[in-house]
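Rather than the whole complex, this shows some of its chains in their spots.
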């Protein structure tokens, strides 16, 4: 997946619908958490074990919610000047320093 | 960004820390919405206009939250067998059908 | 509103529908954030000013979401042994100590 390409397509999509004035980072953050909660809703009454064995319609529904979260996330990054790939690399490094490995070397 | 590569790195990271038993889709969905809300927190008292002009430390903070959301989202997809790129293409098509363009052709 | 009475009614409601096994604090916390996000959805594309002047149908919709959040919150407290009124008093005190008054005495 090419992030810059996806962001460009989402920008074109919004412009063609006159949505630009609504797409501030503040509003997009609200939309993001709404979509994240719709993903949570799929699992709310499931056991952890059930959540590991979705049937096909639920997996498809999950795919739609994942796409919604990702698309709002990419729009927030785009409109805030955040380089997503660089932010991920930085966070991976921070996490590696914060959480040492516990598995014994083989 | 190569999604499959990121997912493999996150799987290795979790295995090296004995986190695997915790990383069910149900638990990861909870972690996702927690991180999405931490992103919301950045903007909660800002005006929409302020959210469009972040200072450098806030932009860096936002980058960390974007990375956190993205990494949990990719782990949910990985552990649920969802093809992220395909899900995004399908959702873009659904949105294009649902929301007709309003901009006059030039 | 009598909290203990509301909690008792919600318990009776769940028992009469065989929902008890699902109503763990973990699951109820997921349901809570889903309802909180449905409340957020009402305001996501509104300006702060618009959110202060809801029309009647939106106000009614908001009332339903407020009730949903409150009812899950009271069930979490009930099933975790938390005394809501005492927790609120303690938090009000903590906040008063954390945030000194800024208004000049008259």
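Note that the chains take the letters A, B and C in the order they are written out, and that residue 1 is the start of every chain.
Convention: a contact is a pair of C-beta atoms (placed from the backbone, for glycine too) under 8 Å apart; a residue touches a chain by one contact, two chains touch by 3 or more.
Treat the numbers as computed from the prediction; the structure is a model and nothing was measured.
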Next on the checklist: For a quick check: 3 copies are placed, so what copy number does the complete complex reach in this file?
Outcome noted: 4
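Throughout what follows, only the chains that are shown with their structure count from here on.
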Item to check | chain B against chain A, contact positions shared by both copies (same if over half, else different) | outcome: same
Checklist entry - Hey, how far is the Cα centre of chain B from the one of chain C, in Å? => result 26
Checklist outcome for this item: dist(centroid_CA(chain A), centroid_CA(chain B)) in Å evaluates to 2
Checklist entry - Of all residues in chain B, which are in touch with two or more distinct other chains? => result 29-30, 33, 37, 47-48
Checklist outcome for this item: So, in the complex, the side of chain A touching chain B is made of residues 1, 3, 6, 9, 13, 15-18, 24-27, 29-30, 32-33, 36-37, 39-40, 42-43, 46-52, 54, 59, 62-64, 66-71, 73, 76-77, 79-88, 90-92, 94-96, 99, 101-103
Checklist entry - Can you name the residues of chain B that touch chain C in the complex? => result 29-30, 33, 37, 47-48
Checklist outcome for this item: Interface with chain C, chain A side, in the complex: residues 22, 27, 30-31, 33-34, 36-38, 40-41, 43-45
